[in-house]
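One protein chain omitted, others in place.
Let's look at chain A:
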Amino acid sequence: MTELNKLTIADARDGMRKGDFTSSEITEACLTEIDGAGALNAFVHGTADIAREQATAADARIKAGDAPDMCGIPLGIKDLFCTKGVPSQAASRILEGFKPEYESTITSQLFDAGSVMLGKLNMDEFAMGSSNETSVYGDVVNPWRREGSDAKITPGGSSGGSASAVAADLCLAATGTDTGGSIRQPAAFTGITGIKPTYGRCSRWGVVAFASSLDQAGPMTKTVRDSAIMLQAMSGHDAKDSTSADLAVPDFEAALTGDIRGKKIGIPKEYHMDGMPAEIEALWANGREMLKDAGAEIVDISLPHTKYALPAYYVIAPAEASSNLARYDGVRYGHRATLGAGDAIDDMYEKTRAEGFGAEVQRRVMVGTYVLSAGFYDAYYNRARRVRTLIKQDFENVFNAGVDAILTPATPSSAFGLGEMKNADPVQMYLNDVFTVTVNMAGLPGVAVPAGLDSQGLPLGLQLIGRPWEEGDLLNHAYVLEKAAGFVSKPGKWW
């Protein structure tokens, strides 16, 4: 038998329907792989019993016919998603022991479609990080290594566990979330595909909130087709999330025609950053050629406020985080500090939050508190929101000029070594998101597609940015790029 854990969603779906193998068999193959992959630290809470039960039910459903596409597909679920009765900690100490009494809308939809949950996946604490080094569970390790080196490499963040698990074939696909690049950057670092849909496409209900105006969930998969299939199942209006869009969800897989003739692809000049490695420039140039060869028209465009997206993000995201994370007070759920005699309620809050939040989360909550505090609200927060309006207008202008999609590098470098950035100032780490964060600021869909290897043998990704609500068209562009790039490399198994 082929190694079933290595299947794509599409092949698993088709094979299960033909009776070539069952969901239970694929699920067992994945559980065995997960057991052997402790060194990657991707899965942090196993749910083997739930998985086996769901797989059995899925097999019955497939046998009866008329099962949805995601039926029987074993998935990893990012720890940010609340899953009923299963630890959901957002990789934070402050949610230690928390077992939600409810199920997030997205996981409900996936389970209703018959998908199988293998376990919860490691991530940066509260999704704040770009290297998966802020997790209470410890660092996630990228299955990829530099050629001739056994140094541990970051899978990126914050959806590092999801990326590592999919790249290492521990699951067929995984859920991720993306506030500033947390799906696309780790996807690029691990040679997989990940899409952040338009803001409002997927419900945020039951997903632990980081920055509510920026957070969106999306799939992390082995292929573009798999992203289309899984996104379909994750999308849709939810009355429990007032920002979720009441729009019909088109058939994303049907949009993958492979035909982009006559489409206009914008190349933003502001994404040529000083000091960007020549390899990234070359990759980007190759991407342009591939889309041109497929019949698209390549046009130079300008997104003049690009440079300000990251600083504006580092006002808005911490501001929203300081507000969202105020709920972790040691009263209703999670960790509460041991109190001394005479400690009052403020001591309880302060000690609980000091013990429960890691350094990066504390830093961002405090930065957010500062920019929202009396006297600074206008200077920082309102100014950042004005800049955000301008960033969105930049995109609207190019789309109004007829551009169908925008091509950029996904990240300014390939994956770096774990620990290599430990002594860098926080801003250096933030620069990882320089190409992805604009998309969150403008609420647009963006997809990262693996497009090549660098000289060290590490994967590199390209990003395509689409018009709002046009994920199907965007994925079709990604599909063309995927076929042209022909990226088939996999990490050699060392774990």
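Simple rule for what comes next: a residue touches a chain if its C-beta (ideal position, glycine included) is under 8 Å from a C-beta of that chain, and two chains touch if they have at least 3 such contacts; residues count from 1.
The rule is short, and it goes like this: contacts and distances are computed from a predicted model.
As stated in its UniProt record, the chain not included in the shown complex is "Aspartyl/glutamyl-tRNA(Asn/Gln) amidotransferase subunit C", which appears among "Aspartyl/glutamyl-tRNA(Asn/Gln) amidotransferase subunit C", "Sugar ABC transporter substrate-binding protein", "NADH-quinone oxidoreductase subunit I" or "Two-component system chemotaxis response regulator CheY".
Across A:A188, A:V249, A:A442 or A:L475, the single residue that touches the chain missing here is A:A442. Among A:T8, A:T369 or A:N397, only A:T369 touches the chain that is left out of the view. Of the candidate positions A:N122, A:N142 or A:S322, contact with the hidden chain is made by A:S322. Contact between chain A and the absent chain runs through residues 97-101, 198-200, 213, 239, 242-243, 245-246, 305, 307-308, 310-312, 314-315, 322, 326, 329-336, 339, 343-351, 353-354, 357, 362-363, 365-367, 369-371, 373, 380, 382-390, 392, 425-427, 430, 441-443, 468.
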